[in-house]
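With one protein chain withheld, the remaining protein chains of the complex are depicted in position.
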Amino acid sequence: MRDIFTISLVFSTIRLATPLVWAAIGGLYSERSGVINIALEGLMLAGAFTAAAVTFYAHSPWVGLGAAGLAGALVASVLAIVCIRFKANEVVAGTGINILFLGLPGVLSGALFLSSGSTPQVPQEQLLPTLAQLVPVAPQWRIFTNVSAISMLALFIVGCTWYVLYRTPFGLRLRSVGENPEAADAAGIRVERIRYAGVVLSGVLAGIGGAYLSIGQSSLFTRNMTAGRGFIALAALIFGKWRPVQTMLACLLFGFADAVTIQMQGVVKMPSGDDVPVQFIQMIPYLVTIVVLAGFIGQSRAPGALGVPYDKEA
Amino acid sequence: MKLELRNVTKRFGAVLANDHLNITVDSGTIHAIVGENGAGKSTAMRIAYGFYTADSGEILVDDAVREIRAPRDAIALGIGMVHQHFMLVRPMTVTENIVLGAEPGSAVALDLRKAAAAIRGLSEEFRLTVDPDAIVETLSVGQQQRVELLKALYRRAELLILDEPTAVLTPQEVEEFFSILRRMRSQGKTVVIITHKLSEVLAISDRVTVMRDGRVVGSVKTRDTNAAELARLMVGREVLLRVEKSPAKPGPDVLTVRNLSVQRVNGVSFAVRAGEIVGIAGVEGNGQTELIEALAGLLPERQVTGTISFGGRDLRAVDARRRREIGIAHVPEDRHRRGLLLEFSLSENSILGVHYRPPAASGVGAMLLDKKAIDRRAEFVIREFDVRPPNPALPARALSGGNQQKLIIGREFELPPVLLLIAQPTRGVDIGAIEFIHRKIIAMRDAGCAVLLVSAELEEVTALADRLLVLHNGRIAGEVDPSLATAEEIGLLMTGGRH
Partner (left out) sequence: MKLRDLLFPLMAVVCAFAVGAVVVLIIGDSPLQVFSLLLGSALSWPDGIGYTLFFATPLIFTGLAVAVALHGGLLNIGAEGQLYVAAFATAWVGITFAGLPSLLLVPLCCLAAVLAGAAWAAIPGVLKARFGSHEVINTIMLNFIAVALVGYLTQYHYRIPGDPIMESAPIGDTAQIARLGSVIPGLPERIPLNVAFLLALLAAWCVYVLLWKTTWGYEIRATGQNPAAAEYGGISIRRQMVLTMAISGGLAGMVGINEVLGYRYRYYDGFSDNYGFTGIAVALLGRNHPAGVVLAALLFAVLQRGGVPVDAFTQLVSKDIVQILQALVILFVAAEAMFQWKWAGGRRQGTASGSAGAVPSAQAGTATVGKI
């Protein structure tokens, strides 16, 4: 047990929770405005691929990061148009986006890099930096800055989101549109415009979350590298009752579960003395998600108009 | 502020909602617009508010033509609207709701304290007391209406459009509401009320415009007219404002309820006998919905305490399906939510609830649907209950509200029921269908059925019921004889006063 609960577990947790936080907070903007965003998975993949590909060419992770945000915004715009303008079933449309990004990166990487789905490796110095690399610090504190700049940025984004949501007119309008779009419309608010903003924002943030996966945590993009994280982020959002700080805590919980299972590999043994089969360890994050969702969804109060396209003349 | 609609026309698909309307509302008056459901009055005012845009015609504010393409434009001109179904964001506070769209402070910082101060000022000026920090969800209906009025006043509305404002108020609250309107008029504001309650029109308005089938059919000074004339203009013919019925001949108890409690119902006891109509009056939200749903078996059993016995047997362990089998029919208050499968055909809707047993189902284990038998039943119901258009293959969505209601009533009345649970039978239904439905309900009573009727329309429930119970806060506040009781007495019970 002592081998598992170390300081590196804390950093692992932060590292694994970071993409979840970005994606989940992104999802928050969309869902608080009333648009279900099942496509977080696809948006993350879009961001991950774009970041890896662009960084390879531009030799700078920041350019890659920006491109990832842009790519997320673009894909999210498609989702927004399909769901808001054409009033599609949001879950179906989101699933379409997800399937699109099972295949599109493969086609693009085949064309650009002649590979079967992965991008070429980006050299270490061109990856997203840790705080230690950005801010020089005395040696005894260095261990605390061994965390990615993007993780710190995630914390900042959570705080920002809290402020925007509860202390600015935009946040008030966003929440009203998600609870009762008719009331917002009657008050003179442009419902569709706000929803577009919410969805596109979710694309930007989820895209950045994906970028962290490919050029922050790793050094390249591989096919389907998100492995369901977009859905886990959505579960965290529900668990966090669609509130910024609680959602972040939920993401940390999921990150923690993930980190513990990784530490367990090789440490925890079966009664027979053999290693636990890797497949069982792989299952754990997904089982945790199911249990969490089952246990807590009843207590979660979703935005009132979530999933209902606003049709004034209906 | 003077408002004029000139030659306004609006079409929704195949339906002509407004046909070259000409309406003039003089400044500083209370103007009523009356008409049946579907006459187009709400549509006309929503155009004035910018919710819809007219296909043709003009809107003039203070004799100047104005473009009103969205509520924003109307609000900027000083027009405010309070909708029939409140446009409030329930989990937010009163202040947040009032300032939504007109937030004080800057784009990066809301100044809610300034807003709360302004609201308190308005509250006092118009005597609309409400707590700015309260969460809207916790407010009573009357208080929520005050929030809606404050919303319009906060934006400096000079003209207020009120859509069916008294639908959810007790008679006493209606009086308070009228005095608020008179105060506004004395402050120079103009008020437009959309309503179908003729008695209120006569009590409060200065001028009445009557609409029918999308057209204006009359505009008169209120003191020059009366209820009968208005009703005739509304419908186009002489209208029976009171339904004829012979005295009841009640038989034994069919339904006995003792100390029933569930959700908003707080210990209710009463009985309904065969051959009588027991009416339940009360402002919506006092437990009527839950009462009927509990009796129909649609609420979770563990939440229900007390006894319900039907023909001597305990209904508590009997599920919704079985209740229908033993003769309890249910006409739900929300026909779109509970009563119909809108995408299904009339045929398929006509068997909802009996779809799993003969004659709708046949074959081994009653697994197969017998299309011929189903169509035959549907055709019978359509014919007997005057459902139009009489095509069983049409989706239920294609029918008007009144015809949908007739279909549901036909389906339930043909069970045939021993106990009939009916809630809001004529909501959103045109006058012709209302008469028809009332006659059918009385016919069921005369055939020996026990009828429990819930209605928010006082006129309807006093006209139909043989005995009248008034529900307030989930309890029976009192029982009256509907043929003798006055509106004041009933109103007193509705607000909790003792009989």
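Note that the chains are named A and B in the order they appear, and that numbering of residues resets to 1 at the start of each chain.
Assume contacts are C-beta pairs under 8 Å (C-beta built on N, C-alpha and C of every residue); 3 or more make two chains touch, one makes a residue touch a chain.
Quick caveat: nothing in here was measured; it's all calculated off a predicted structure.
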Inset, instruction - Please work out which displayed chains the absent chain touches and list them by label. - result: A, B
Inset, instruction - Consider the whole complex, including the chain that is not shown, and state which of A:Leu16, A:Ala52, A:Ile97 or A:Leu201 touches that chain. - result: A:Ile97
Legend entry - Residue in contact with the excluded chain [from B:Ala118, B:Ala271 or B:Ala320]: B:Ala320
Legend entry - Residue in contact with the excluded chain [from B:His330, B:Arg377 or B:Lys440]: B:His330
Legend entry - Residues from chain B at the interface with the omitted partner, ascending: 12-15, 296, 298, 319-322, 324, 330, 332, 337-345, 347-348, 352-353, 355-356, 360-361, 366-369, 393-395, 397-398
Legend entry - Where the missing chain touches chain A, by residue: 36, 38, 78, 81-82, 85-93, 95-97, 99-104, 106-108, 110-111, 114, 116-117, 227-228, 231, 234-235, 238, 277, 279-280, 282-283, 286-287, 289-290, 293-295, 297-298, 300, 302-303, 306-309, 311
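The rule is short, and it goes like this: only the chains that are shown with their structure count from here on.
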Legend entry - Euclidean distance of C-alpha centroids - chain A vs chain B, Å: 45
Inset, instruction - In the complex, go through chain B and note every residue touching chain A. - result: 12, 49, 51-52, 70-72, 75, 81, 83, 86-92, 96-97, 99-103, 105, 107-110, 151
Legend entry - chain B-facing residues of chain A, complex: 167-170, 172-173, 175-176, 179-180, 182-190, 301, 304, 312-313
